[in-house]
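Complex shown without one protein chain; remaining protein chains in place.
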């Protein structure tokens, strides 16, 4: 029996970690006598932002983390961030294989699977959002909390006043009005209790989560074919299962928020299309710029966009 | 390797090196090199250690501490502090240990401003200790109350640690914050009682006094001139926070700027005072942050090697009645708190303790508050209590570590008494949030 070690980027109680741990359980069940995953812990075992380096250097064999945590080494992760597809479609169209190939060549990592996909981000505000004559969101006077992932969109397109804050400080910042709006995934607002202060959700949602399982390539190559097969099959199945599970969770969260008085405000028509296009294109622009700075390009920019963005899905 | 062997190796090496007299930061780094080698696969582990180091030092949460230190240093070096404390001496007259009481009151007030124990200790320590020393207070009369009130900062809202704990445990953030108010005030009252007892038992602990009688008008004049502007600065910053002009982490910068402006107004801002202030703040910051650098990885090694998880599972594996189980969990927190940093402890214990607390029928808010008190205590428990080292940094050079440990003891005991009260009367924690 072979054993590989793993750590996860987020605390154990977070829903995304629970999803990963259920994947581990499935592997350990299917892999009895062949392959077992031994989870060493979360950010308390290896720092959140040090995990990508740790798996690259072989300190652990497997890490579950957002691609954005190693975006400096792999700008192509923005294809996932700006994607309007889930792991189910991109596994079929070869998108994930392409991402795997880029991971292998650029970082010496095996990209095993894109979990918990299909979850997107909303803007959440305290006060009722206002719109200009063309139906565009007005951001004047909005104190918007940002971070590295969405600032290209918030600052460059929305021209909003962005305040960078770590997640842990957002609660008190909302409480005393340092910020009155933030981006966040569809799921999780309740767990963070930010809904105590936020009253409006702006639709449509943009971006996608980019959580994936990465494995040290040497460790991966050292596994038996049978072990590899079990890991890969289970990961592909979990890509599908997690999309469905999180959709269920999102519906639950939205229902609970609705019941507690969360109002939904929708952008319409052209303003909506522009908003979505801007989120996507500012992110692509960032990716393109960084890819061009890289001497050896593994995959072409157009190829990536083609696999992770389907214009038809936006209709 | 079994968990207790890993625990023995890591904890044993750090204890050995610290006892031998290796600087604390270097002892951590040495133990980390050893631990990284054993548990993280040799050389690669040391790169990991260094990666952790810069990761743990480039976070905004560390910005306030040097600025609080700077604020306190400017206050002291420009003589503003001397003026204020002389004024308080004159106003409070014959009360023995009056500056110790002022420390507790000021520290409790400051807790409503600061969510960080280190920031609170840094400010009060650099503000009060040198001045109290100069006035002939025995060191435990200044160091003890400051260490105690430093911990208050995380019990009384706002508290970054409470928000994080509530988020991890998925309990109501607001309720946990509010729940801390009454126990926090009781704790402050215990501190005051402790000082009273200490001055009674040892009248020499606080300096004798000769007070010249003053008219009410003179008193008012001194109050307006020497006390109100300084207190006013604090109040102004609290108002800025409440109105959302600054976040709690940003408040320290305005504190430092405010004291600079005050000193300029009072015409005591000399170039020499500025240099001494920056130098003093820098010394303590560097000392504390190199320890942060070293200890970041030490906590992780305890987690990664399975040592701390093993300890938790072993201790909670016994079949005991609820109160005993609570004490076991409390004990585990204290033991981990001796060597680990607070956030890591929460990440490790919350997923195990909260479900357990639920099956034992504990109120989650009440239990969360007891956890916070354990974490508060662990800031000041030897050998590794970051507040103790910050205090060593701001205290006069001849203050020994042992004096600091001893000064902390009565105040740790106060926290334990509050925990006891909470066990006997859970309503102290649950009443306010239930309103």
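Remarks
Think of it as A and B in the order they're written, each chain with its own count starting at 1.
What we mean here is this: a contact is a pair of C-beta atoms (placed from the backbone, for glycine too) under 8 Å apart; a residue touches a chain by one contact, two chains touch by 3 or more.
Just so we're on the same page, contacts and distances are computed from a predicted model.
From the set "Succinate dehydrogenase hydrophobic membrane anchor subunit", "TRAP transporter small permease protein", "Putative phosphonate transport system ATP-binding protein" or "Thioredoxin", the protein name that UniProt assigns to the chain left out of the figure is "TRAP transporter small permease protein". When the whole complex is considered, the residue among A:11, A:42, A:71 or A:183 that touches the unshown chain is A:71. Looking at B:110, B:137 or B:293, the residue that reaches the missing chain in the full complex is B:293. Of the options A:162, A:198 or A:243, the residue whose C-beta touches the omitted chain is A:162.
Which of B:35, B:66, B:157 or B:410 touches the hidden chain is settled by the complete complex: it is B:66.
Subunit B residues in contact with the hidden partner, per the touch definition given at the top, are 17-26, 29-30, 33, 43, 46-47, 49-51, 53-54, 57-60, 62-63, 66-67, 70, 245-246, 250, 252-254, 256-257, 278-279, 281-283, 285-287, 289-291, 293, 383, 389, 392-393, 398, 400-403.
Touch with the hidden chain on the side of subunit A covers residues 68, 71-73, 143, 148, 151, 155, 161-164, 290, 294.
Here is the rule we use: only the chains that are shown with their structure count from here on.
Distance between chain centres (mean CA atoms), subunit A to subunit B: 36 Å.
Residue ranges of subunit B in contact with subunit A, taken from their complex: 40-41, 44-45, 47-48, 51-52, 55-56, 59-61, 115, 158, 160, 163-164, 166-170, 172-174, 241-244, 246-249, 296, 299-300, 303-304, 306, 309, 343-344, 347-348, 350-351.
Those residues of subunit A whose C-beta lies close enough to touch subunit B in the complex are 7, 11-13, 40-47, 49-50, 53-54, 57-59, 165-166, 168-169, 171-173, 176-178, 191-193, 196.
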